[in-house]
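With one protein chain held back, the other chains of the complex are shown just where they sit.
What follows is subunit A.
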Amino acid sequence: MKIVVLVKHVPEASGNRVFSESDHTLDRTVSGLLSELDEYAVEQALRVAEAGGGEVVALTVGPGAATEAVTKALQMGAHRGVHVVDDAVHGSDAPATSRILAAAIARIGEVGLVVTGIASTDAGMSVVPAMVAERLGLPLLGSTVEFSLADAGAITARRDIDAATETVAAQLPAIVAVTDRSGEPRYPNFKNITAAKKKPIDTWNLADLGIAAESVGLVAALSSVVAVTQRPPRTKGEIVIDNGDAAEQLVQFLVGNRFV
(Lines give C-alpha, C1' and ligand atoms only; values in the text may rest on other atoms or scores of the structure.)
Protein backbone atom coordinates (compact mmCIF):
# COMPACT_ATOMS: atom_id res chain seq x y z
CA MET A 1 0.00 0.00 0.00
CA LYS A 2 1.20 3.51 -0.71
CA ILE A 3 1.17 5.76 2.32
CA VAL A 4 1.66 9.46 1.71
CA VAL A 5 2.81 11.57 4.64
CA LEU A 6 2.42 15.35 4.33
CA VAL A 7 5.38 17.29 5.69
CA LYS A 8 6.08 20.99 5.99
CA HIS A 9 9.31 22.91 6.32
CA VAL A 10 8.93 25.73 8.83
CA PRO A 11 11.19 28.47 10.19
CA GLU A 12 12.76 27.60 13.53
CA ALA A 13 10.60 28.90 16.38
CA SER A 14 13.72 29.83 18.35
CA GLY A 15 14.93 31.97 15.47
CA ASN A 16 13.73 35.32 14.21
CA ARG A 17 10.37 34.73 12.57
CA VAL A 18 9.21 37.77 10.66
CA PHE A 19 6.80 38.76 7.92
CA SER A 20 7.97 40.38 4.71
CA GLU A 21 7.15 44.08 4.63
CA SER A 22 6.28 43.96 0.95
CA ASP A 23 3.74 41.15 0.84
CA HIS A 24 3.20 40.06 4.46
CA THR A 25 4.30 36.51 3.76
CA LEU A 26 6.35 34.65 6.33
CA ASP A 27 10.06 34.93 5.60
CA ARG A 28 11.08 31.39 4.67
CA THR A 29 14.68 32.19 3.82
CA VAL A 30 15.68 31.76 7.47
CA SER A 31 16.88 28.51 8.93
CA GLY A 32 14.11 25.93 9.08
CA LEU A 33 13.29 22.34 9.86
CA LEU A 34 10.61 19.69 9.54
CA SER A 35 7.59 20.93 11.49
CA GLU A 36 7.67 19.09 14.80
CA LEU A 37 4.07 17.88 14.64
CA ASP A 38 4.76 16.30 11.26
CA GLU A 39 7.37 14.02 12.87
CA TYR A 40 4.50 12.22 14.56
CA ALA A 41 2.84 11.74 11.18
CA VAL A 42 6.04 10.32 9.67
CA GLU A 43 6.38 7.96 12.64
CA GLN A 44 2.82 6.64 12.24
CA ALA A 45 3.24 6.23 8.49
CA LEU A 46 6.40 4.20 9.07
CA ARG A 47 4.68 2.00 11.64
CA VAL A 48 1.90 1.23 9.14
CA ALA A 49 4.44 0.26 6.49
CA GLU A 50 6.41 -1.85 8.95
CA ALA A 51 3.31 -3.67 10.15
CA GLY A 52 1.58 -4.38 6.85
CA GLY A 53 4.06 -3.64 4.14
CA GLY A 54 3.87 -0.54 2.04
CA GLU A 55 5.80 2.39 0.72
CA VAL A 56 5.94 5.69 2.58
CA VAL A 57 6.13 8.75 0.33
CA ALA A 58 6.93 12.07 2.00
CA LEU A 59 5.24 14.95 0.19
CA THR A 60 5.82 18.65 0.60
CA VAL A 61 5.08 21.88 -1.23
CA GLY A 62 7.38 24.79 -0.56
CA PRO A 63 10.40 26.77 -1.76
CA GLY A 64 13.79 25.16 -2.38
CA ALA A 65 14.74 24.64 1.26
CA ALA A 66 11.57 22.64 1.86
CA THR A 67 13.43 19.60 0.53
CA GLU A 68 15.01 19.44 3.99
CA ALA A 69 11.65 18.41 5.45
CA VAL A 70 11.43 15.56 2.95
CA THR A 71 15.04 14.58 3.65
CA LYS A 72 14.35 14.35 7.38
CA ALA A 73 11.40 12.08 6.67
CA LEU A 74 13.63 9.89 4.49
CA GLN A 75 16.20 9.78 7.29
CA MET A 76 13.50 8.57 9.64
CA GLY A 77 12.73 5.82 7.15
CA ALA A 78 10.36 7.06 4.46
CA HIS A 79 11.07 5.34 1.13
CA ARG A 80 10.88 8.26 -1.26
CA GLY A 81 9.92 11.89 -1.46
CA VAL A 82 8.05 14.36 -3.60
CA HIS A 83 8.76 18.09 -3.47
CA VAL A 84 6.42 20.42 -5.32
CA VAL A 85 8.31 23.62 -5.99
CA ASP A 86 7.35 26.51 -8.26
CA ASP A 87 7.86 30.27 -7.94
CA ALA A 88 4.15 30.82 -8.50
CA VAL A 89 3.36 29.00 -5.25
CA HIS A 90 4.79 31.87 -3.19
CA GLY A 91 2.15 33.46 -0.98
CA SER A 92 -0.37 30.64 -1.40
CA ASP A 93 -3.07 30.46 1.23
CA ALA A 94 -4.34 27.23 2.80
CA PRO A 95 -6.97 26.65 0.07
CA ALA A 96 -4.34 26.86 -2.68
CA THR A 97 -1.84 24.77 -0.72
CA SER A 98 -4.45 22.08 -0.23
CA ARG A 99 -5.28 22.12 -3.92
CA ILE A 100 -1.62 21.55 -4.78
CA LEU A 101 -1.26 18.76 -2.22
CA ALA A 102 -4.44 17.08 -3.43
CA ALA A 103 -3.20 17.14 -7.02
CA ALA A 104 0.16 15.73 -5.97
CA ILE A 105 -1.47 12.90 -4.02
CA ALA A 106 -3.58 12.12 -7.07
CA ARG A 107 -0.46 12.09 -9.25
CA ILE A 108 1.40 9.79 -6.85
CA GLY A 109 -1.57 7.49 -7.39
CA GLU A 110 -2.96 4.39 -5.69
CA VAL A 111 -2.64 5.95 -2.29
CA GLY A 112 -4.29 3.91 0.46
CA LEU A 113 -3.59 6.22 3.38
CA VAL A 114 -2.52 9.83 3.84
CA VAL A 115 -1.03 10.71 7.23
CA THR A 116 -0.68 14.29 8.44
CA GLY A 117 0.04 16.15 11.63
CA ILE A 118 -2.75 18.18 13.22
CA ALA A 119 -1.27 21.59 12.43
CA SER A 120 1.89 23.23 11.17
CA THR A 121 3.98 24.91 13.81
CA ASP A 122 4.19 28.18 11.87
CA ALA A 123 0.69 29.05 10.69
CA GLY A 124 -0.97 26.54 13.00
CA MET A 125 -4.27 26.70 11.15
CA SER A 126 -5.15 22.98 11.37
CA VAL A 127 -7.28 23.18 8.21
CA VAL A 128 -5.16 21.74 5.41
CA PRO A 129 -5.93 18.06 6.15
CA ALA A 130 -9.68 18.79 6.04
CA MET A 131 -9.30 20.80 2.83
CA VAL A 132 -7.28 18.04 1.14
CA ALA A 133 -9.89 15.50 2.27
CA GLU A 134 -12.69 17.61 0.81
CA ARG A 135 -10.89 18.05 -2.49
CA LEU A 136 -10.10 14.35 -2.87
CA GLY A 137 -13.48 13.17 -1.57
CA LEU A 138 -11.75 11.22 1.20
CA PRO A 139 -12.75 10.62 4.81
CA LEU A 140 -10.68 12.47 7.38
CA LEU A 141 -10.02 11.03 10.83
CA GLY A 142 -8.74 14.17 12.55
CA SER A 143 -7.14 14.74 15.97
CA THR A 144 -6.27 11.04 16.11
CA VAL A 145 -4.47 9.67 19.14
CA GLU A 146 -4.28 6.12 17.86
CA PHE A 147 -5.53 4.21 14.84
CA SER A 148 -5.64 0.68 13.48
CA LEU A 149 -5.77 -0.88 10.03
CA ALA A 150 -6.49 -4.35 11.44
CA ASP A 151 -9.51 -4.91 9.20
CA ALA A 152 -8.56 -4.99 5.54
CA GLY A 153 -9.66 -1.90 3.71
CA ALA A 154 -10.82 -0.14 6.87
CA ILE A 155 -9.43 2.22 9.46
CA THR A 156 -10.60 2.76 13.02
CA ALA A 157 -9.31 5.53 15.22
CA ARG A 158 -9.62 7.08 18.62
CA ARG A 159 -9.74 10.83 18.43
CA ASP A 160 -9.68 13.47 21.13
CA ILE A 161 -11.78 16.45 20.26
CA ASP A 162 -12.38 19.19 22.77
CA ALA A 163 -15.17 17.93 24.95
CA ALA A 164 -15.11 14.26 24.09
CA THR A 165 -13.18 11.22 22.97
CA GLU A 166 -14.65 9.46 19.94
CA THR A 167 -14.01 6.15 18.30
CA VAL A 168 -14.52 6.42 14.55
CA ALA A 169 -14.35 4.10 11.56
CA ALA A 170 -14.03 4.60 7.83
CA GLN A 171 -13.09 2.79 4.65
CA LEU A 172 -9.74 3.28 2.98
CA PRO A 173 -8.47 5.29 1.23
CA ALA A 174 -8.58 7.85 4.01
CA ILE A 175 -6.64 10.69 5.60
CA VAL A 176 -5.64 10.48 9.25
CA ALA A 177 -4.29 13.49 11.17
CA VAL A 178 -2.31 12.39 14.22
CA THR A 179 -1.57 14.35 17.37
CA ASP A 180 1.63 14.46 19.41
CA ARG A 181 0.09 11.84 21.71
CA SER A 182 0.17 9.21 18.97
CA GLY A 183 3.66 7.86 19.72
CA GLU A 184 7.21 9.11 20.07
CA PRO A 185 8.86 9.74 16.68
CA ARG A 186 12.05 7.78 16.11
CA TYR A 187 15.44 9.43 15.94
CA PRO A 188 17.19 8.89 12.60
CA ASN A 189 20.20 6.69 13.27
CA PHE A 190 23.45 6.80 11.34
CA LYS A 191 22.45 3.90 9.09
CA ASN A 192 19.20 5.57 8.10
CA ILE A 193 20.84 8.92 7.50
CA THR A 194 23.30 7.30 5.11
CA ALA A 195 20.60 5.25 3.40
CA ALA A 196 18.49 8.39 2.93
CA LYS A 197 21.08 9.87 0.59
CA LYS A 198 20.22 7.24 -2.01
CA LYS A 199 16.47 7.60 -1.76
CA PRO A 200 14.78 9.42 -4.65
CA ILE A 201 13.10 12.80 -4.29
CA ASP A 202 10.95 13.76 -7.27
CA THR A 203 10.64 17.45 -7.95
CA TRP A 204 7.39 18.57 -9.54
CA ASN A 205 6.17 21.98 -10.63
CA LEU A 206 2.63 23.28 -11.10
CA ALA A 207 2.56 22.32 -14.77
CA ASP A 208 3.30 18.71 -13.78
CA LEU A 209 0.15 18.85 -11.68
CA GLY A 210 -1.98 20.60 -14.29
CA ILE A 211 -2.43 23.60 -12.04
CA ALA A 212 -2.48 27.07 -13.56
CA ALA A 213 -0.04 29.50 -11.98
CA GLU A 214 -2.76 32.16 -11.69
CA SER A 215 -4.90 29.88 -9.55
CA VAL A 216 -2.40 29.79 -6.66
CA GLY A 217 0.01 32.16 -4.97
CA LEU A 218 -0.53 35.65 -3.72
CA VAL A 219 -2.67 36.70 -6.70
CA ALA A 220 -5.23 33.99 -6.07
CA ALA A 221 -5.39 34.16 -2.28
CA LEU A 222 -8.92 34.11 -0.90
CA SER A 223 -7.89 36.14 2.12
CA SER A 224 -5.46 39.00 2.40
CA VAL A 225 -3.57 40.80 5.11
CA VAL A 226 -4.59 44.35 5.95
CA ALA A 227 -2.01 45.10 8.63
CA VAL A 228 0.74 43.42 10.64
CA THR A 229 1.92 44.84 13.95
CA GLN A 230 4.82 43.48 15.92
CA ARG A 231 4.16 43.34 19.63
CA PRO A 232 6.85 44.95 21.76
CA PRO A 233 8.85 42.28 23.57
CA ARG A 234 7.87 41.70 27.17
CA THR A 235 10.10 43.57 29.57
CA LYS A 236 11.47 41.64 32.48
CA GLY A 237 9.65 42.43 35.68
CA GLU A 238 10.63 42.29 39.31
CA ILE A 239 12.49 39.19 40.51
CA VAL A 240 12.82 38.47 44.23
CA ILE A 241 14.93 35.83 45.92
CA ASP A 242 13.01 33.94 48.59
CA ASN A 243 14.33 34.53 52.07
CA GLY A 244 11.08 33.54 53.70
CA ASP A 245 9.20 36.65 52.63
CA ALA A 246 8.72 36.04 48.92
CA ALA A 247 5.22 34.67 49.43
CA GLU A 248 4.13 37.87 51.14
CA GLN A 249 5.67 39.98 48.36
CA LEU A 250 3.95 37.90 45.71
CA VAL A 251 0.60 38.27 47.44
CA GLN A 252 1.16 42.04 47.59
CA PHE A 253 1.84 41.99 43.87
CA LEU A 254 -1.37 40.05 43.21
CA VAL A 255 -3.37 42.37 45.46
CA GLY A 256 -1.86 45.41 43.79
CA ASN A 257 -2.92 44.06 40.41
CA ARG A 258 -6.38 43.21 41.73
CA PHE A 259 -6.13 39.46 41.27
CA VAL A 260 -6.93 38.98 44.95
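Before moving on, here are some points about what is shown:
Going forward, a contact is a pair of C-beta atoms (placed from the backbone, for glycine too) under 8 Å apart; a residue touches a chain by one contact, two chains touch by 3 or more; residues count from 1.
In this section, contacts and distances are computed from a predicted model.
Look at the chain that isn't drawn here: its UniProt entry, checked against "Cytochrome c oxidase subunit 2", "Electron transfer flavoprotein subunit alpha", "ABC transporter permease" or "Ferrous iron transport protein B", names it "Electron transfer flavoprotein subunit alpha". In the complete complex, the hidden chain is touched by one of A:78, A:94 or A:216, namely A:94.
Of the listed positions A:65, A:85, A:127 or A:201, the one in contact with the omitted chain in the full complex is A:127. Listed by residue number, the positions of subunit A touching the unshown chain are 13-14, 17, 19, 24, 36-37, 93-95, 98, 118, 121-131, 133-135, 137-143, 156, 160-171, 179-181, 221-231, 234, 236-242, 246-251, 253-255, 257, 259-260.
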